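Taken from a larger complex, these chains appear in their original positions, while the remainder are omitted.
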Amino acid sequence: MKPVSKVEIIIDALEVEHVTKFLNEIGVSGYSIINDVVGKGHRGVRSGDALTDLFKNSYIMVVCEEKEMHMIVEAIRPIVKKFGGLCIVSDVIMRIHRKSE
Amino acid sequence: MDTSLVINNLIHPPVLFFFLGMIASFCKSDLKIPEPLPKLFSLYLLLAIGFHGGVELRKTGLTHEVVFALSAAMFMAILVPFYAFFILRIKLDVYNAAAIAATYGSISAVTYITAVTFLQTLGLEPGGYMVAALALMESPAIVIGIILARIFAPKKENGEDGFSWSAVFQEAFLNGSVLLLTGSLLIGLASGEEGWDTLKPFTKDIFKGMLSFFLLDMGLLAAKRIGDLKSAGFFLPPFAILMPVLNGCIGVILAKLIGLRAEDALMLSVLCASASYIAVPAAMRLSLPEANPSLFVPMALAITFPFNIIVGIPLYYYLIKRANALFPALLG
């Protein structure tokens, strides 16, 4: 039972690798990704393209310490600014984690 | 222009399925081919044409004619993005001009296949080695587009902009569709007639059916993307029709100069005229993120592609016939 931060990022599917590279560098304990997220934003409707991976978003969730959260936000800020999407943060309680607690 | 050519092209089942897809989309029908089925069809088509081309190329060998045709193809793949870029710069910024130039310099495999089908209904068969031209023409335009963008783009304040040429070549020459097409071509080359007998029912017999299915989906996709062009202004839609006609005509002339047979001349023109909506957009998105994919994808997919398979193919063929009639001397 530990208060932690939940970072949620919605970003161009093609930038996911870019973001996970940063997450690995920062050394977060883990992250989860949901692909095939569609949506609408400043760049209009993004409902996927059946032939390429264009016009599609991914959702990345990282549960981490507050300190790490700040590092993540700073690291991905330029990517999100450039390729759109958003990053929101909220406080959650980590109830079960494999090796921590 | 001989209207029977156009009609003959139009009532062919694969093309009719393309119309069915467009109609379905315009009627707001809920007909859809869910992902990743379109990818199954597109992978299949690349594998099948690559393999077939390789087998044919092995039969022909590297003749005089083959070398000429491939050189012409390569020449056009490099030339087209150059003049396209400068035409586009009239109205567009560097990034979008470069991306669209690359789009039109590269090719569309399905347009190629549809042209083959068109010839077959006339009882003709293009040299299978033209598939090698198809494979050769896919990548160079990507590299040229990016070179153009880097030459003409305003220099970034801080030198470091995360750009890497190796990533560009990776994208240009190793992207999925290029690799599958080239790989299948090499496999066809290696396995020859014997391999062909093994795979023929898969790569040839059901080919037209898979193509029909894929064109049905292309119709749905093209119609869906047309709306994206509303905000594109008055310059790009005409460009998406005139550019392929110009490229196709240059292709016709070039084919005449090097003395290609009418069938192969058509394939060369169609390759020049077609625009990429798979490999190039994906590469541009990664290498030129400043360019707007909502411009170049719908141009290639929703205007140039339908234009080519409906009007372009018979038109280029008509021009080739006319050219051969007018200047027979150049032949043989």
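By written order: A and B. Residues from 1 in each chain.
Simple rule for what comes next: a contact is a pair of C-beta atoms (placed from the backbone, for glycine too) under 8 Å apart; a residue touches a chain by one contact, two chains touch by 3 or more.
Keep in mind that this is a model prediction, so the values were computed, not measured.
Asks: With one copy per chain type displayed, what is the overall subunit composition of the complex in this structure file?
Replies: Whole-complex stoichiometry in this structure file: A x3, B x3.
Rule of thumb we're sticking to: only the chains that are shown with their structure count from here on.
Asks: Where the centres are mean C-alpha positions, what is the separation of subunit A from subunit B, in Å?
Replies: That gives a centre separation of 36 Å.
Asks: What does subunit B use to touch subunit A in their complex?
Replies: Going by the criterion above, the answer is residues 33, 35-36, 38-39, 42, 217, 221, 277-278, 281-282, 285-286, 289, 293-294, 297.
Asks: Across the complex, what residues on subunit A touch subunit B?
Replies: Listed in rising order, the residues are 14, 43-44, 48-55, 82-83.
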